[in-house]
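A protein chain is absent from this complex, but the other protein chains hold their places.
Moving on to chain A:
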Amino acid sequence: MAGTSPAMTLESVDLEDDWHEFSGFFGPNLPVAMDYYLQQLAIGLSLGMVYALMAIGFTLIFGVLNVVNFAHGEVYTIGAFTGLVVISAFAPPLIVVLLLVVAVGALAGVGLERIAFKPFRRFSDEASLKSRAMREATLMSSLAVSIVVREAVEIGFGSQFQTVPLDRLLNSPISLGPITIVSGDVIIFVVAALMLGGLQYVLKRTNVGLSIRAVSSNPLGAKYVGINTDRTIIWTFAVGSMMGAAAGILVGLYYGAIFPSMGFIPGIKAFVAMVMGGLSSIPGAVICALILGFSESIATIFVPSVWADMVAYGFLIVTLIFFPRGIFGGARDRV
């Protein structure tokens, strides 16, 4: 009777937090030195940056369409696998890998929008754009697409961890005063900071960004002043998915853990960050993602690392009960 259950049809790999096992080496009971706190803070910073990259995709899309994109985690997975394929095919330098991954991520985002979101926008007035039926339909359709993508990746590559060439892992140690971090921490921080800065530039200074902000603040008004809503939505997906895909390959090379269902846990964390930040505020989402990253890596000092995920969900519940509009919800711009 015992054995694999047919109920596990949607489950592929058990997600037992490979995400954290690297940040909790030392267990809860060792005497904790100041250096160790600093080290955890550095790890928390890169973790938070990754969540921020993911959360931006959620937030942009939620701002424009008022829907949750459940396939965002799969964009992250696609990013990681694209990077892996590129590396094993012709081993270019990291920057080329990143550019290719970002390009493929943008394509994935556009494809996702065409397949899972466009067919459900039958009417373009604001009421039906943000209606409940539309939200539930796209929630389920993005979910369906994410199942198909994950299974397709699993058929193509197998469900186990992929082997990343050792020399490509971002783990050469760097001594920084009293603490030791790895190169991945620095690279993730730099890349994420560049992308966040670039995003800010795009949103504030370019036509695409201005139209994204216009549509997310008022779709009908944006239409009246001649903005092509459809094209703006595609751009939103492209920009958001670029960030998600970049996060995927960075984390993949940082932890050396690339597998088909890798996008699930970071996807949920980014989702939590988005909700904490007030659902459609980008600065809010970034700040909350950083808070989340820091508190998780600090939490691993005090509790076994497997419980660190609890921090995110605890934050989520506390935010929802005490700040139902998000910590940065009402006060800021929608994007």
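Following the convention adopted for this analysis, a residue touches a chain if its C-beta (ideal position, glycine included) is under 8 Å from a C-beta of that chain, and two chains touch if they have at least 3 such contacts; residues count from 1.
What we mean here is this: contacts and distances are computed from a predicted model.
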Chain not present in the shown complex, as UniProt names it (candidates "Ethanolamine ammonia-lyase large subunit", "Lipoprotein", "Glycosyltransferase 2-like domain-containing protein" or "Branched-chain amino acid ABC transporter permease"): "Branched-chain amino acid ABC transporter permease"
Among A:A152, A:A193 or A:L220, the residue in touch with the chain that has been omitted: A:A152
Which residue of A:F237, A:F264 or A:F294 touches the chain not shown here: A:F264
Touch residues of chain A, complete complex, unshown partner: 1-3, 5-11, 14-16, 68, 116, 119-120, 132-133, 135-137, 140-141, 143-148, 151-152, 154-155, 264, 268, 271-272, 275, 279, 304, 306-307, 309-310, 313-314, 316-317, 320-321, 324
